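Shown below is the structure under consideration.
Only a single protein chain was left out; the remaining protein chains are all shown in position.
Here is chain A:
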Amino acid sequence: MSIKPGTRYWSTTSSTAIVVVRAPSAEVALTCDGAPLADTEQPAQGGTPKSEADGGTLLGKRYTDADSGLEVLCTRGGEGVLAVDGRPLTVAGARALPASD
């Protein structure tokens, strides 16, 4: 699939929803819980994880794939692991920048 910045995706098996922050350098297969994502809004289903230890995605966290450069922002938390070509995405660390405006 060709993934562009700003595109929103929804999991078909959980309540996970994301928006693409940075596009991957090449075409990749983006999945959640092993299933392809939908580009139309899907109803929330299943629980939402409370912490990173529960697995799944957390609202407001950014997830990245170092190999392809893909970065997504989670707009609705949910169960299931986000992956690119089978590689699980990793959660990006907090910014250490001070507020400036």
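Before moving on, here are some points about what is shown:
The rule we apply is simple: a contact is a pair of C-beta atoms (placed from the backbone, for glycine too) under 8 Å apart; a residue touches a chain by one contact, two chains touch by 3 or more; residues count from 1.
To be clear about the criterion, contacts and distances are computed from a predicted model.
Selecting from "Oxidoreductase", "Ring-1,2-phenylacetyl-CoA epoxidase subunit PaaC", "Circularly permuted type 2 ATP-grasp protein" or "AMP-dependent synthetase", the unshown chain of this assembly corresponds to "AMP-dependent synthetase" (UniProt protein name). Contact between chain A and the unshown chain involves residues 5-6, 8, 19-21, 59-62, 71, 73, 75-76, 94-95, 97-101.
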